[in-house]
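Reading through the structure tokens given below for one structure.
Omission of a single protein chain aside, the complex is shown with its protein chains in their original locations.
All chains are identified by letter, namely A and B, in their written order; residue positions are counted from 1 within each chain.
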Amino acid sequence: MTVGSRPMILAVALLAVLALAAGCGRDEGETAVAPAPKDPSAPATGTLRFFAYGDTMTDEMLAPFLKANPDLDLQKASFNSNKAAAAKLAGGFEADVVELCTDEMEPILIRNLIRPLDPKAVKGFDELAFSDSDDVRDEAGHVLFVPASAGPHGLIVNTDQVSGVDSYADLFDPQYAGNAALESSPLTAIGVTSMGIGVGDDPMDLSPPEIDEVKQYLLDHRDQFRDFPESDASMANLFKSGEAVIADGGRGTTEAMIRDGVPAEWVAPKEGVLSWVCGLAITSSAENLDAAYKLLNYYASPEAQAISGEQGFVAMTPKALPLIPPELRQGADPSSLETAIPETQPSASDLYDRAWQEVAAG
Amino acid sequence: MEAASLPVRHQRRRGRSLLRPLAFMAAPTALLLILFLGPMIAMLVISLQHGVLSGDSGFTLSNFTDVIGDPLYRDVAWTTVQIATIAMLIQLCIAVPIAYVLAYKAGRFEVPLLLFLVLADELNPMVRIYAWRMLLGREGLINEGLQRIGLIDAPIDALLFSKFAVIVVLSTSYLTYTVIPIYAAMKAVDKNLFEAARDLGAGWWTTTRRVLLPLIAPGIFVSLLLVYIPLFTDFASPTLVGGTSGYMLGQVVNDLVLETGDLNGGAAMSLLMLFASGIFAIIAYKLAKIRQLET
Partner (left out) sequence: MSGATAAAGRVPTAEQPPVAHRRSLGSRIRRRVPGIASVLMIAFAMLIMFGPVLMLALFSFNDSSIISLPWEGFTTRWYDEAWSTPEARDAILNSLVVAAVVTAGSLTLGTLAAWGLTRLRFPGRGPLAGLHGSVLVVPWLIIGVAGLIFFSESGVSLSLTTVALMQLVVTFPLVVAIISAGLVRFSRSVEEAAIDLGASQGQMLRYVVLPQIAPSLAAAAIFAFAWSFNNFEVSFFTGGFEQTFPVWVFSILRQSENLPMVNAVSTVIALAQVIVVFAGWRLMKRLTRDRGGDKALTELLTGGTR
């Protein structure tokens, strides 16, 4: 054997080891119920990594929490869908607390990215709206997340430019050509369009041919839309810059626009309002459980829910309602969602995703 | 070099001569093996496996066939090639005259101008994209300015969130790397050749086409090698200024990997893009070499 070939053999051996390492999967995280903190009254310390939708963790919302826990280093990162959150968490992007929404949390659950939590460690858990729902629990009855926000999804219009809107069909009105927008979310975009053009009975469970029809309609009317914004903040900016005057969206987004000085108004279309429910969960790789429970407790508190209500969302605890200005109180009442169509994961959710992908890529 | 006449001494030299390369090369090579080849192999392995959630296990080619057979991705690939090619051509059209001025006309300004070229590369690309967005938007400076001087009545929406915007941003992103190889090739050209061409009665167009361009062709191919591949795989620019119509392959990779969590599909798509880049690189490299031999 010549001396020269030794490094080559070494290299090949190393590569073989690497290939093996690449073949085996990453450790499964913790899946047992996250133990409650021993001393719930002590302020949280250390680092807490909070992974949620941008509008769930606004500065206004988090200010009281940070004030109460001055020694906590709260790091925030936002996502635009639970699917994206699942992809990042599974890819090694570790967080302590993650937001889940009932209509799209499947990818997070199926990969065991969260661990159940102890509802007794969350003050007033049983009073929270939707806390008795099956969506909040796994098959064994363990609580998966703390319901933290909910809201209706309808239409947003710029009142200076648009009036007399009462239907999703108005999104496709030629007079708004190039100035409409649709949230870049397969479920709502396909669902809202199906209601607007009268395809199918249940916008949350369209059949494959119905999905195809909706997709074709969207493709034929693509020029109607200025953009398909990926987040509430993007949507608000399209309205702020005058690039969109009508769009689908939630009341929270609308309230945020109004706070920014946009003459916006939220409209409940005659075809029906969609409703969504989101909550906070502890990840299976969470390190700072004490601080995680602290954050969950904060979001379940009347104080936090009052802020959420003022931002245009539903207040999840009845104790928050008296703290909310009267003009916003009715919208913040969970009963306002009773007649809405709950957003749920469709049986053909892959087809929804695919159809939307084709529309978005044009 | 000294002759290795004594076998003992020969042995010792051989031992030492392997020890020294090892001392120099071990750390850099180990890093590349673990964190460059390692990830590449991991990506290859993943691209040949079924998805974690699919329920199947073992190896498969389905990730590749799915990606290749998808008409949606074919359309996106076509858009990507269009945008990257147009941006590349625009950069070449700007870079050749700039390199010419730098190499032959700039005189004492040559080094300061080169410095500006380096600076253009050092400026943070995100800052640059951000600046373009500010200029091109509906309420951006260009639209506002044009309206104020009365050239247009309504803002031109097509400036931002369009293929046009992506092309503008990409065409200004890699000018440094387009200009410098061409400039280097021009510096190597004997200026007397132009004088000779002129003496023989050639006009500037003939001189450019018949004398200059063939001589700087290797430089142009190096530019292509350095710039076309990053253009082809860019994903920040189309994401930020492309809106709904400037969707490129880089975004497909990002969407597969980070939005839908399909690591296997994303890996397959990445490898296909790498393969295409590799073929392109080999062609550009060969052309550059052949041209160099001819000149």
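Note that in this section contacts are C-beta pairs under 8 Å (C-beta built on N, C-alpha and C of every residue); 3 or more make two chains touch, one makes a residue touch a chain.
This is a predicted model, so every value here is computed, not measured.
Student: Of the listed residues B:Leu53, B:Val81 or B:Leu113, which contacts the missing chain in the full complex?
Tutor: B:Leu113
Student: Just name the one of B:Phe164, B:Tyr183 or B:Tyr247 that touches the chain not displayed here.
Tutor: B:Tyr183
Student: Using the document's contact rule, name the residues of subunit A that touch the chain not shown here.
Tutor: So the residues of subunit A touching the missing chain come out as 2-5, 7-8, 21-27, 49, 54, 75, 77-78, 90-95, 229-231, 233-234, 237-238, 240-241, 285.
Student: Touching the missing chain, which residues of subunit B?
Tutor: Its contact residues with the unshown chain are 17-18, 20-21, 24-25, 27-29, 31-32, 35-40, 42-43, 46, 94, 97-98, 101, 104-108, 110-111, 113-116, 118-135, 137, 139-141, 144-145, 148, 171-172, 175, 180-181, 183-185, 187-188, 190-192, 195, 219, 222, 225-226, 229-230, 232-236, 239-240, 250, 253, 257-258, 263, 266-267, 270-271, 273-274, 277-278, 281.
Basically, only the chains that are shown with their structure count from here on.
Student: How many Å are there between the centre of subunit A and the centre of subunit B, using C-alpha atoms for each centre?
Tutor: Inter-chain centre distance comes to 37 Å.
Student: Which of the residues in subunit B come into contact with subunit A in the complex?
Tutor: Those in contact with subunit A are residues 14, 18, 22, 29, 33-34, 37-38, 41-42, 45-46, 52-53, 72, 75-76, 137-139, 157, 161, 243-245, 247, 255, 257-261, 263.
Student: Tell me, which parts of subunit A touch subunit B in their complex?
Tutor: Result: residues 3-4, 7, 11, 14-15, 18-19, 21-23, 25, 80-81, 83-84, 86-88, 90-91, 107, 110-111, 178, 222, 225-228, 241-243, 353, 357-358, 360-362 of subunit A touch subunit B.
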